[in-house]
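Every protein chain but one is kept in place in this view of the complex.
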Amino acid sequence: MWLEPRPFGWEDHVKAALHEDVFSGDITSSAIPEGRFVNWYIEAQATGVACGVGIVSHLFGETTECLVSDGAPVGPGTMIARGCLEGNRALQVERTALNYLMMLSGVSTLTSHFVATVKGTKAKVVDTRKTVPLMRHLQKYAVRCGGGHSHRMGLYDAVMIKDNHIRAHGSIESAVKATRDKISHLYKIEIECDHPEQVSEAVAAGADVILLDNMLPAVMAEVVETYQGKALFEASGGVSLSTVRAIAESGVDVVSVGALTHSAPSLSFHLELN
Amino acid sequence: MWLEPRPFGWEDHVKAALHEDVFSGDITSSAIPEGRFVNWYIEAQATGVACGVGIVSHLFGETTECLVSDGAPVGPGTMIARGCLEGNRALQVERTALNYLMMLSGVSTLTSHFVATVKGTKAKVVDTRKTVPLMRHLQKYAVRCGGGHSHRMGLYDAVMIKDNHIRAHGSIESAVKATRDKISHLYKIEIECDHPEQVSEAVAAGADVILLDNMLPAVMAEVVETYQGKALFEASGGVSLSTVRAIAESGVDVVSVGALTHSAPSLSFHLELN
Amino acid sequence: MWLEPRPFGWEDHVKAALHEDVFSGDITSSAIPEGRFVNWYIEAQATGVACGVGIVSHLFGETTECLVSDGAPVGPGTMIARGCLEGNRALQVERTALNYLMMLSGVSTLTSHFVATVKGTKAKVVDTRKTVPLMRHLQKYAVRCGGGHSHRMGLYDAVMIKDNHIRAHGSIESAVKATRDKISHLYKIEIECDHPEQVSEAVAAGADVILLDNMLPAVMAEVVETYQGKALFEASGGVSLSTVRAIAESGVDVVSVGALTHSAPSLSFHLELN
Amino acid sequence: MWLEPRPFGWEDHVKAALHEDVFSGDITSSAIPEGRFVNWYIEAQATGVACGVGIVSHLFGETTECLVSDGAPVGPGTMIARGCLEGNRALQVERTALNYLMMLSGVSTLTSHFVATVKGTKAKVVDTRKTVPLMRHLQKYAVRCGGGHSHRMGLYDAVMIKDNHIRAHGSIESAVKATRDKISHLYKIEIECDHPEQVSEAVAAGADVILLDNMLPAVMAEVVETYQGKALFEASGGVSLSTVRAIAESGVDVVSVGALTHSAPSLSFHLELN
Amino acid sequence: MWLEPRPFGWEDHVKAALHEDVFSGDITSSAIPEGRFVNWYIEAQATGVACGVGIVSHLFGETTECLVSDGAPVGPGTMIARGCLEGNRALQVERTALNYLMMLSGVSTLTSHFVATVKGTKAKVVDTRKTVPLMRHLQKYAVRCGGGHSHRMGLYDAVMIKDNHIRAHGSIESAVKATRDKISHLYKIEIECDHPEQVSEAVAAGADVILLDNMLPAVMAEVVETYQGKALFEASGGVSLSTVRAIAESGVDVVSVGALTHSAPSLSFHLELN
Partner (left out) sequence: MWLEPRPFGWEDHVKAALHEDVFSGDITSSAIPEGRFVNWYIEAQATGVACGVGIVSHLFGETTECLVSDGAPVGPGTMIARGCLEGNRALQVERTALNYLMMLSGVSTLTSHFVATVKGTKAKVVDTRKTVPLMRHLQKYAVRCGGGHSHRMGLYDAVMIKDNHIRAHGSIESAVKATRDKISHLYKIEIECDHPEQVSEAVAAGADVILLDNMLPAVMAEVVETYQGKALFEASGGVSLSTVRAIAESGVDVVSVGALTHSAPSLSFHLELN
């Protein structure tokens, strides 16, 4: 029923978002006498996967009863949570709560469509670093709630060697060697390859993961078959719902999809009082 | 060339976003010797309206030359900005800069489509409070760059009386009276109306703005004609690109569109070194 | 019994103020053995209007019983709040609590004198932006507790066009037009006028509120009579307790008084243990 | 020309105060085209002592020329500072700058009146902890600019034993002994005494400073004469401009005045563009 | 059982330290199903003095039972605290809790050795400003738990005049005079002296405390004998466990030891589940 793995610090995120909306005070509610309690509930208005229920509960306080967990399928009319709160307070947090719920459920929902589309292949659907500023931890959590997996969280937790890094080192071989020598023995090295020849070098250099950037499925299939077992293979580059199946069938281990976090339309929810 | 009206505090926003990506260090670049400078440029990969150029400039530092302003139309290949920077530093800020640029330009672009669609009517296209948490000021800025206008910024700068407020006060008349009595003489009062009868009451009570919620264009046209000049009229409720023209032609002053900020797909840009 | 409309974030304000006083520790109390509880109460030492009781309660913790609400009249000996707390803790928060209470009650008290003085006229007494840095939300709250009303909270929630803005736009007419075109349909426009001729222009340009700056009451009366119903009128400029009545009788809707927040003497309270 | 001794962190104070005023943007100025520069100056409108000139300079930026230093006497028409800045920016920081300048100069001015009144006696005029929340460091700086001195800054930098502490320890003697034993050898101990008998005990116990609380000048004179050289003596308790001379003539070393920081009326300044 | 005198703000310190360790999530524990509770306890693995038990309790939450207080002697196998917590949560806070406990107990332990070594002399063992950045308040608290005392907390709470200050003022006499004139009457003045002649001047100038910097014990003894009662004497400069006894026997009031906070080896503790 709660965010998992508890992204440390999201309470501060929510506090800041509420501040963004309320700032110097809710002037509409200020004219209403205090002390009136209302029963509220939030329900979905479309079909998808819920995410952000814990944030709703956090904002509406102790009386909140969560009726679905993050990752649960919902449809029009599915009740997500309900509770009893002073009316002024409920109206004050309503928009902030819905903004999280709609955005995160949108990500979970889009992810679930990609996951469903590659079903039966061995490919995992993963996110990228193309996230909305300050929403990364929450959006990547939403991807996992939608059945996807997370790629690295940022520049700090895994190595990704791209064209420009290779150029700076002189060759793939020396890039891997110099990097391996410098980093923790606990970090993997991924190399971005545009052409099959680069893959050969990368495998020889001992890369742990190889990113096949914008290759045709047929080319990827050949690469995967050739180097099976010598590294993990990740397909990337403008992947859409209409192309992801063919890509996954090439045998890659992972398909990374930027759209999951940069272009997911929100899922509709609304709050009702009764 | 710079964010305008300068939203105070966005530098802290950008600093936090960079922290989110880099945290304990960019381990890939740590293996590259310092001191190598590169020439970089960012170009659009799709057609739309640019927004966030000032943030790009802020992240890439003093040598940055901005080639378009926020609000400018761009297409595939349009160069946005360029400069010269230490390679490690350019690679470190690249993703954060692009994440802002892609998200904000996505909002500006979608807004520009709505604005173009209502062209010739008197209706302004405005945003809502359905924004991504912590991105509100920037997203609403993007709406303005796309030719739209901003609704209230939050709960603090304008009054919006909804069903639940009316119920708490007993009637529209007493809601307006009690609120007017309490608030600053500089705040306007908007009332959300679901039915034409409510509009009659709202106008009588002296509302400054009336929100016509989910009404048919024909009904809105009648309302507008009847009460012309006695208040401003705002149409709202699930407005899309296919419905906005008919709504605008009803004669309302304002059409508010939540999708501008909660469901705009990002606009693609990429960074190149040369 | 609590701050209303709950100014979001005042708990952080109080935390910072306590930090300012205690910082590396209360060295006087550190020599006293822990665990001794005391009964404390706070009482007024002068006549006025209380404000800040909620902050007292917040600082002294759960056992606090508030005996008056913010906005209540008090006199020498009126008990404000009482409770039971570990002695070291009570002595640690005492000064911070009293500092808020004395400053805010001072503002409420001075406001109540202005409000009483204009009684019977239609004029509302309102505050200005001439507040003590970082105390604005709390001071404006105190003005409302004293029977006054709030003007705009800052530069962000209402438009005030002054001389310099007019000069930049060329004329009052173009200033109002350009601004109206740019801002939210929910913001009012106020124009500062030094002479009756400017009022004429401002009314013609469609200003919502007109600030009559340092005009003689007789002049203001004439202006108000001439333009009655076409805008709201606000008198401003060095208003004091001895001049406010005459000003209010000119028929203006609002009198704004900077002294409420920049020069209110504090109201005395002290803490006793028993 | 600058704050001295530079209170670390006042830049953050000023940034927060500006944020308080501008928040989501200066909507009045947003309609003015960027890039118009203006010459501005700030002048005093009343007689007193200036304080806060460094903050003005900080807010108006690099072109600012400060014409008086903190602590300088000013009168109506004294120019404080001037510079050249983009008009929008000048109007945005104007109010925040003046709010600091008016509040701090008010404190310096009131202090200077107390200092002038005790001239010729050996008594120093000092402030108290009765400061406006979050303004303590700046207000105490203003007291020093006005010719006064600072008492302790907070609970952390000197010991003040009051009634309640004495009661907790059993006696003045044991209070001093227990505290001396616990604290740094660099902290002085001050004891608050209501009666001459307590002074005897406090001196015997080795107090460094003795606060004579609300005693008559004649009583204080006797106390001072009796214990001359055995401790420093501080007079305190509702000291006003009409009583401070007699108190100072009793021979005390220090007179502490809460009103300096909790009830100083602001000193008027205004900004002009030319 | 709790930190005393409660250093305001250590909860924020601990929150930041936990953030440093967990950041985007504990990826090892994320694979374990939630809801499994464990019994944990922490025990010492070496002989010394415990410090930081309150922080352990804060991190492990409400069920924590503290078995020793800060300042208590412990040995291998001494149980410090125990409780029952969800396994994932216990593993998440374990390292952070132990890092505080080990570092602070290391300081307390080393302090206790110095205190034991000077036993029977009148000298107090005190800390310095040579602390680990951001750990000062906690380390100085640990010194007090180990039987030591605290010197000044920082540059803000006591005066220490060194060579360079003297040079700037021209002489010891004028340095003391100018400083005394400027500072609060509640601050003591300490002067650093390298030679006995300087001590003579410092005493004559009225210094409250004199720091004997790197003098031989015999020289210090002579100085102390000569000026007994005219000031407090503090010995300083590379004091170690092997030299401290002789220094203390010189009759100084205080011996300050930088190593207490900059070079104390940590004391070992570990967490066990059962």
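Think of it as A, B, C, D and E in the order they're written, each chain with its own count starting at 1.
Here, a residue touches a chain if its C-beta (ideal position, glycine included) is under 8 Å from a C-beta of that chain, and two chains touch if they have at least 3 such contacts.
As the structure is a computational prediction, the values presented were derived from the model and not from experiment.
Residue E:Ala178 is the one among E:Ala72, E:Ala178 or E:Ala246 that touches the chain not shown. Listed residues E:Val38, E:Ala221 or E:Ala246: the one in touch with the omitted chain is E:Val38. For subunit A, the list of residues touching the undisplayed chain reads 124, 126, 149-153, 156-158, 182-188, 190, 208-209, 232, 234, 253-254.
Where subunit E meets the omitted chain, the residues involved are 13-14, 16-17, 20-33, 36, 38, 87, 91-92, 95-96, 98-100, 102-103, 106, 129-137, 154-162, 164-165, 168-169, 175, 178-179, 181-184, 187, 259, 262-263, 265-266, 273. Residues of subunit B in touch with the missing chain: 18-19, 22-27, 29-30, 34, 88.
The criterion applied here is as follows: only the chains that are shown with their structure count from here on.
It takes 120 degrees of rotation, in steps of 5, to superpose the Cα atoms of subunit A onto those of subunit C. Think of it this way: of A-C, A-B or B-C, only one pair shares over half of the C-D contact pairs by residue number, and it is A-B. Centre-to-centre separation of subunit A and subunit E, using mean CA positions: 45 Å.
Put simply, the C-alpha centre of subunit D and that of subunit E have 32 angstrom between them.
Along subunit A, residues 22-27, 29-30, 137, 154, 157 each make contact with two or more other chains.
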